[in-house]
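Every protein chain of the complex appears in place save one, which is left out.
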Amino acid sequence: MTAGIAVDIGLAALVAAMALWTILVRDAYAAVIGFIGYGLLLALVWVRLDAVDVALTEAAIGGGVTGVLLLRAVGALHRGAAPLEDGPPPGPATRRIAALACAAVAAGLAFVVLGVSGPAPTLAPLAAEHLPATGLKNPVTGVLLAFRALDTLLEKVVLLLALIGIWSLSPDGAWGGRPTLGRPGRASDTLRFLAQLLPPVGIVVGIHVLWVGANAPGGAFQGGAVLAAMWILAMMAGLSPVPAIGRPWLRAALVIGPLAFLAVGVAGIFIADGFLAYPPAFAKPLILAIEAAITLSIAVTLAMMVAGPPQRPGAP
Amino acid sequence: MTMTVFGLCGAALVGIGLYGLIVQAQPLRRILAFNLLGGGVFLLFGVIARRGAVEGLGSDPVPQAMVITGIVVAFSATALAISLVVRLKETGRGDDEGSA
């Protein structure tokens, strides 16, 4: 037990130190690397908190997809000319006041953490009690896709809205065209080698993570992130063309998840107790079908978000 | 004990992220700071909610599901913000209009 506490204290100190370094380091590229390390360490913290589902999401998103996104952004923003800044950096006095104020906020929160007591309000027993009705064994998946399905549906819509927002930033004339990912035609042999070897394994891993999500930690989002990473790798290596954003199959893949979710939800009004309710006999197959559809949509959405707005007019 | 350690860590992360959000001048660094802050908030939420863990379940699934949703939404916001900043730089208007 004491060894466990020592590991926890070391881990917590490391996460905080990594966060501080990300803020204080001069070089933006180094800050991004620090942030990726922070995301991976935070995933370990979630493992220590028995929240393996969250840990997988944090590692896939905080460490993985956000990392690629940020590295591309550093490349675009800090190459050559002076980096974009709004206003001069604040002077030492402002910094000192800000540091004091932020320390006060942190201290207040720490006081709350140390002060909480008594049994917490919890829905865990309720979730555990109704879990058998869904046919699932992973309570987190149960909450995400059955008990709080509306949240998850809206979350998928948020992803789509963000992608539409990103696409709408395309330069005039490039709408409907192709985003640029990597350096077209100039990918190194090493990258091509990796992109040939890794995706077969990664696709199996992604589908496995989705499939075990019903009964063990894993699920649509984590599996979708792995699949997205494989596609991004193939596109960066130039092995798979970056699709023009106007392609009908791309649009269909983006919306099939939310649409399937919505269709099952509306059907619930007629064949079950209400919107987004499942008929008990078919709960598990329906949930798995929704998960498969949203995994595909998530994978395509994440990859297109990383690719960014289209830059080239859409030649066929 | 584990809870307290990570709770304090979450509180520290919120403070650090907030500081970065205030003192950084580059938009990309602010986005990073915002994500650090978000990570701290999720951690605090997870720690405080974990008091509700019952026998048989390692930890309360409801807050876990909410944190997963939160991570996804934070990612969406980050991706959109980065695209905005990159576009701002491309159009070359970031330097002149200050707080554009």
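Per-chain residue numbering starts at 1, and chain names A and B are given in the order in which the chains are listed.
Throughout what follows, a contact is a pair of C-beta atoms (placed from the backbone, for glycine too) under 8 Å apart; a residue touches a chain by one contact, two chains touch by 3 or more.
The rule we apply is simple: contacts and distances are computed from a predicted model.
According to UniProt, the chain absent from the figure is "Monovalent cation/H(+) antiporter subunit G", selected among "Acyl-CoA dehydrogenase", "ABC transporter ATP-binding protein", "PBP superfamily domain protein" or "Monovalent cation/H(+) antiporter subunit G". When the full complex is examined, the chain removed from view is found to touch A.
The hidden chain makes contact, of the residues A:Val201, A:Ala252 or A:Ala281, with A:Val201. Contact with the chain that does not appear here is found for just one residue of A:Ala30, A:Val116 or A:Ala252, A:Ala30. Shown as candidates are A:Thr94, A:Ser168 or A:Ser188; the residue that touches the absent chain is A:Ser188.
Those residues of subunit A that touch the chain absent from the view are 25-27, 29-30, 79-80, 188, 190-191, 193-194, 197-198, 201.
Keep this in mind: only the chains that are shown with their structure count from here on.
Averaged C-alpha coordinates give centres for subunit A and subunit B that are 12 Å from one another. Put simply, subunit B touches subunit A in their complex at residues 1-20, 22-29, 32-33, 35-36, 39-40, 42-44, 46-54, 56-62, 64-69, 71-73, 75-80, 82-90, 94-95, 98-100. Only residues 4-5, 8-9, 12-13, 15-16, 19-20, 22-23, 28, 31-32, 35, 38-39, 42, 45-46, 48-51, 53-54, 57-58, 61-62, 65-66, 69-70, 73-74, 76-78, 82-90, 94-95, 98-99, 102-103, 105-107, 109-110, 112-114, 116, 119-125, 127-128, 139-140, 142-144, 147-148, 151-152, 155, 158-159, 161-163, 165-166, 169, 171, 221, 305-306, 308-309 of subunit A touch subunit B when the two sit together in their complex.
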